[in-house]
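As you look at this complex, bear in mind that one protein chain is not there, while each of the others sits in place.
And then chain A:
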Amino acid sequence: MGENGAGKSTLMKILYGVQQPDEGTITVEGRQLRLRTPSEAIAAGIGMVFQHFQLADNFTVLENVVLGAEGLHGIGDAARTKIRELSESYGLGIDPDALVADLGVGARQRIEILKVLYRGAKIIILDEPTAVLVPQEVTELFDNLRGLTAEGLTVIFISHKLDEVLQVADAITVIRRGTTVAEVDPKGVTARQLAELMVGSELPSPKTEESTVTDTPVLTIVDTSLDNPLGGPRLLEDINLTIHSGEIVGIAGVEGNGQAELVEVIMGMREPSSGRILLGDIDTSDWQTREIREAGIGYIPEDRHRHGLLLEAPLWENVVLGHQTETAYLTGPGGWLVNAAAAKKETEAIVEQYDVRTPSINVTSGSLSGGNQQKLIIGREMRRNPRVLVAAHPTRGVDVGAQAAIWDHIRDARRQGLGVLLISADLEELVGLSDTIRVILRGRLVGEFDPDTVTREELGAAMTGAGAADSRKPGSELPVSDPVEPAAPWGSPAPEQDTTKEEGQ
């Protein structure tokens, strides 16, 4: 285990033959191996379950499993029998003829595990497998994993979540900044000790923040729906949401329940089928993205590579991106020329203020690390003083120092009256930052919670649509309290580490 950016994924990529180590050796069952490609890793009995599933929706389980491994048991009955066998012996409960599109997230993950087993893996690597699951599904996954280890397989479980690792692991290796800092026995260690090993310092106690919420609405969404262009259920259904000045509204939900669509509707990238969206008291429903951004909505996209950056363009051009009509970046009669000098100056300021680690503002944005790319985006949006910030997964894939800095920037801006819509899969982030948490399920906002009092089970139940009563039972098997901060189960996620550069706004 280790924090985001500690090097867990890199280590696993080396194990799976995706990346090459500069030095050192890998020994599997006493044999020293050089793994140059994933197929060599598979041949050595190493299998990888990626965080993002690699399944074809319109294929059956059988077809997905045999894809790329047709040589093993063919594509017919032999393969089907083998899948049934594996499914039964490890208690995965998978029907080979089910269509993947009809299956939920938990089942899809089990298919991924089955795919790896089918290829003869003895060592299974799971990369942040619980990131996409709700608490109830996590419990099921853990049961499956115990089934695998009981059969003599080895599971490498990558996570940064203390309670999960303590619950499921037989041995824990903590890595920080690319090196092993400790190997511990889960029975002899407390969550707090583990957390300190992970971040490398005393954990700060949760800060009580004074509420900065005002009663001035900055973004109001009224009865907004979005039809599915391919038919079927609506992607968004009767969304009503108000964000006030100085307020952070968090949206919790299992990925793919309408979060992306909600953002796209607000940002004008999709036209809502019905309803109104007000910025202040101006109706922006039929505005396009450019006008909406000009009116003062900052946007931190979910996928920075696809929506936030031009990877092969220099940093200063990326700073202009999204603000092409900002007069500060323009020059010439009628402002039809790009003012490169001004944009470069602004980029220098962002690099300085937001601690973007780069040798120059002329390098391409693709050559920066993920955390620095994200800091550049945050700086680009925040420095334009938006009235509303739409932030989708603002700290995803970002190292711990950058994460804390990003949270601080968002908090600071809130104090000055910014309204924030925060969409995140990281429940700790939601609870730590939000003033209000809303839950989205199948395109509807289904619940409203106070982050100071809500429990993991309540959120989990709302996210999966299980009734409050139903959720109690599976909930009792879940890590109810987070031992890191016994007083407040959710606490404020460690905002100030020594790695954080505190810089004034």
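Keep in mind that, in the parts below, contacts are C-beta pairs under 8 Å (C-beta built on N, C-alpha and C of every residue); 3 or more make two chains touch, one makes a residue touch a chain; residues count from 1.
In this section, contacts and distances are computed from a predicted model.
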* **Absent chain [UniProt protein name; select from "Lipoprotein", "Sugar ABC transporter permease", "Energy-coupling factor transport system ATP-binding protein" or "Biotin-dependent carboxyltransferase"]** => "Sugar ABC transporter permease"
* **Option touching the unshown chain, where A:37, A:240 or A:362 are the choices** => A:362
* Structure fact -> Filtering A:43, A:313 or A:328 for touch with the omitted chain leaves A:313
* Structure fact -> Contact with the hidden chain, among A:28, A:43, A:269 or A:446, goes to A:269
* With the full complex in mind, choose from A:108, A:160 or A:293 the residue touching the hidden chain. => A:293
* chain A residues touching the omitted chain (full complex) -> 5, 7, 9-10, 177-178, 267-269, 288-294, 299, 301, 306-313, 317, 320-325, 330, 335-338, 357-360, 362-364, 366-373, 397, 399
